[in-house]
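Omission of a single protein chain aside, the complex is shown with its protein chains in their original locations.
Let's look at chain A:
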Amino acid sequence: MHLAYPAVLAALLFCVGLYGVLARRNAILVLMSVELMLNAVNLNLVAFDVWLRDALHAGQALTLFTIAIAAAEIGIGLAIVLMVYRNRGTSDVDRLRDTAEPAESGATPESTDEKAEAAA
């Protein structure tokens, strides 16, 4: 098989993932998009490993690592999203802006309330 197919597929997957990360509002969908990007990379690793005929198959080995780490990452990410949803009643990335610079000097009472809530 020609290298172009998996490479183009990987690029498309990466772009879809990138779009999802930058544009989706739901935190779970953002995480899913991150998975898409990771898998695009994995696809590249495997395809180039085959194309280069690497004796040690370093690309495939690294892919296994990436899958394992991605599993751990998505577990922690989903747990965080779950906690956020339980505390805030939403998982909308646009509304989770506690780290924003306050409009003028000092934090508003509202945001301090939110922080106290988050700490609880």
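Points to keep in mind about this one:
Throughout what follows, a residue touches a chain if its C-beta (ideal position, glycine included) is under 8 Å from a C-beta of that chain, and two chains touch if they have at least 3 such contacts; residues count from 1.
In this text, contacts and distances are computed from a predicted model.
Between the listed names "NADH dehydrogenase", "Carbohydrate ABC transporter permease", "Amidohydrolase family protein" or "cytochrome-c oxidase", the UniProt record for the complex's undisplayed chain reads "NADH dehydrogenase".
Shown as candidates are A:L18, A:M32 or A:A70; the residue that touches the absent chain is A:L18. With the whole complex as reference, residues 18, 21-23, 30, 93-94, 96-101 of chain A touch the missing chain.
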